[in-house]
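A single protein chain has been omitted from the complex, and every remaining protein chain is retained in its original position.
Labels run A and B following the written order; every chain starts at residue 1.
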Amino acid sequence: MPERPPETALVGEIESPEEQIVEESIEGGLLGQSAEIEAGAVIAGGEGRRRKAGLGFGAWLAIGWLVFIVLIAVLAKTGILTWGDPEESFGECARKGPFADEGTADGFLLGCDSNGRDMIPRLALGAWTSLLVATGAIVVGFVIGGLLGMLAGYFGGKQSRIGGVIAGAFVGAVFGIIIGGVIFAVAIGLGDVLAGVLGGVLGAALGGFAGWRKGDLDTYLTGIFNVMLSIPAIVLALSLTAFLLGSAEEAAQGGGLPPELVLIIAIGVVSIPLVGRIARASALSWAQRDFVLAARAQGAKHARIMVRELLPNVLPAMFSISLLGIAIAIVAEGTLAILGVGVRPPTPSWGNIIALDRGNLFKSPHIVFEASLLIFLTVLALNFLGDVVRSRFDVREGGI
Amino acid sequence: MTESASATAPTTRAASDSGALLQVTDVKTHFETDRGLVRAVDGVSFTLERGKTLGIVGESGCGKTVLSRSIMGLLPKRGVVRSGSIVFEGRELTDLGPKEMREYWGAQMSMIFQDPMTSLNPVMKIGKQITESIRQHLDVTKEFADELAINLLNSVRIPEPEARMKEYPHQLSGGMRQRVCIAVALACGPKLLFADEPTTALDVTVQAQVLDLMAAQQRERYMAMVLITHDLGVVAGRADEIAVMYAGRIVEKAPTSELFSNMKMPYTEALLSSIPKLEDATHTRLATIPGRPPDLVNPPAGCKFAPRCAYAQDRCREEEPPLIEEKPGHMYRCWFPVGTPEGAAALERNKREGVVAAVALAQAETL
Partner (left out) sequence: MELAKLIGRRAVQLLVVLIVVSFFTFLLIRLLPGDPTDAIIPFGTEEQKRLLREDLGLEKGFFEQYWDYVSGLAQGDLGHQYSSGRPVSDLVEQSLPISLQLMIYAQVIALLFALPLGVFAAYRAGTKSDRAINTTGFALLAVPNFVLALVLSYFIGAELKWLPTSGYAPGWLDPLFDPSRSPDIGDHIRYMLLPAITLAVGQIAIYMRLLRSDMIATLQENFITMAKAKGIPNRRILWRHALRPSSLTLLTVAGLNVGILIGGAIVVEVIYGIPGMGQKIGQAIFSREYVELQSYVVVIAVLFVLINFFVDFLYSVLDPRIRRARATT
């Protein structure tokens, strides 16, 4: 007797799923894409809607490779399994290997480099170095950039006095040091340090004041990001690395920071604005949603909202960018190595294996090719996973 | 508005001897999707003569948009199954490939879409969008095309047409944009115009203007028009004949005045009663049609409207009523039509049993 309760709405407002399919297929089907939309295929960049549950075959393949390579790296570093000594050189093997002009060497599956060192342990240990540097750099970028980005996105446009003051003071201090320092030192003749401090304090005061009036953390942060992005990443990383590494003499004496750390810092700093922008865009779009407002209305503090409401939603976008970022960082390490900066031999990294024997490319290509292949596969796997993660969570909002 | 009452020549049933402009016979359009075959249009037939207007009315999802695109042939290539016959001026359109159809599009038959904001290319000047069509189909000089475009803009009552030619769509208001769309559609003098919800996206005050404009153009050009809408009020004064669609089929078709005075399908009645009227007292509860449109992949057995129908009986749920033509020109599908003794009895039975749809209808009884 009792029927379903009456549904709502006047005629004309109910849209059944079929209607949507049909409408979509009409609109999108014009030049033949209805199959794509209806099948839920993934548009490049992961913007489509996947209807399949579980990861695809490719994703598992990628994960498998990454697990494999990490395993090898860890095994090599901890010394459990090294497949030989990465530093021992075998004279008779030098420059021999698959594809090499001088032919292959027995017992050395992948050949040796120009110093006669066995490729296999070198590549394994190199995996450790490269992956360590790349992951470390991205962690730095993720943490700092992500934090800053989230702050910017959350407070963006809102009146946050404190945030504005801090950001304003920071920017003000920077400009204060620069401009004030010049004025005080050159025009007035104060000592360098004094001039700098004076300028910085004044600038911070001015900037803080401006920040307090305007209260916009977001503008300052994006401004900072944009300036950082004005310098091509490589150049910045190069300069930072060169600076942090110190001169050749100092290094020979064992001074200076370990190159791996230097690289992590340099590449990490460079990645801050990149991750930060994504985090900001993502946070911005989430922060404007009602549930954040609702949380505020219930008296939740900013920090709590950011951690409990915003973070879980922003994380997927950041995670996807981080995967891609690690891939980029691996390549960055290689690039810096070729430019002569980076991990010092004899410690191998994929980058410096290539860099060291670049000159032997024509005669003994296997050295370069082997390391390159490893880089390529790892980057491919990371890219693929990053894409999959992105499309899974449909993060169109996280775009630049 | 009043001419429709007199211009009701009954549409003929017969085939190609009618001299009709457009003859649609048992057209079906199905989409292949993950969930199954979506029967968007499931056997629609009608005829249309030059100078006449057919109104197609129905809720979202009833297939009216798909129908218009099917007839014009604007469907995607993949995943679509078409059947049925579409004869335009004696020529079978379903045989034609895209190249041949292109000669029809714009020149013989045109379409106006629902949202004028998105139907115009935002980065192309208005003038260009009109002359493009002209120069595609007619072999004329650029100057002539421009002149023609200006005249068109004039005829759709756009002020200062010369200036408008160089402007972009975002510089015009919604109503003006729709007029431009009309101008574009009419540029090459088509014999048939499909207007797909032409006023839904417009302000109420502008709606009447646009509809009047379309009617005027139609008269001037002796053009046939298919007016598609979910709003019975729109077609009330402007169509010669109205076809009501539900779940991909025509459930009632009659000349306009006949439909309004003598409707048979409960769905039509429900549609009509859901329109708020000025004469209603304040706080009158609006009658809604409970439930949702049916699943087009797995439609219910029997009459597709039965789950939501105030008159539905057991027979309705078991057997699908065929399209019958009791009075010449008036077709419908119903076992217990409105205004018949069987229908009234069915309604009473349902009311007593507390069937939701019947109760809702009763509460909104203003007929």
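One rule holds for everything that comes next: contacts are C-beta pairs under 8 Å (C-beta built on N, C-alpha and C of every residue); 3 or more make two chains touch, one makes a residue touch a chain.
All values derive from a computational prediction rather than experimental measurement.
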item	value
Option touching the unshown chain, where B:Gly97, B:Pro122 or B:Pro322 are the choices	B:Pro122
Options B:Leu152, B:Cys181, B:Ala195 or B:Cys316, residue touching the unrepresented chain	B:Cys181
Residue of B:Ser45, B:Ser110, B:Thr199 or B:Asn350 in touch with the missing chain, whole complex considered	B:Ser110
Touch list for subunit B against the chain that is not drawn	72, 74, 78, 98, 102-107, 110-111, 113-115, 118-124, 132-133, 136-137, 168, 170-171, 181, 184-185, 187
Where the missing chain touches subunit A, by residue	26-28, 30-33, 35-36, 39, 41, 43-45, 47, 174-175, 178-179, 181-182, 184-186, 191-192, 195-196, 223, 226-227, 229-235, 238-240, 242-243, 246-250, 256, 327, 331, 334-335, 338-341, 354, 358, 361-362, 365, 368-369, 372, 375-376, 379-380, 383-384, 387
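Here, only the chains that are shown with their structure count from here on.
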item	value
Separation of mean Cα positions, subunit B and subunit A [Å, integer]	54
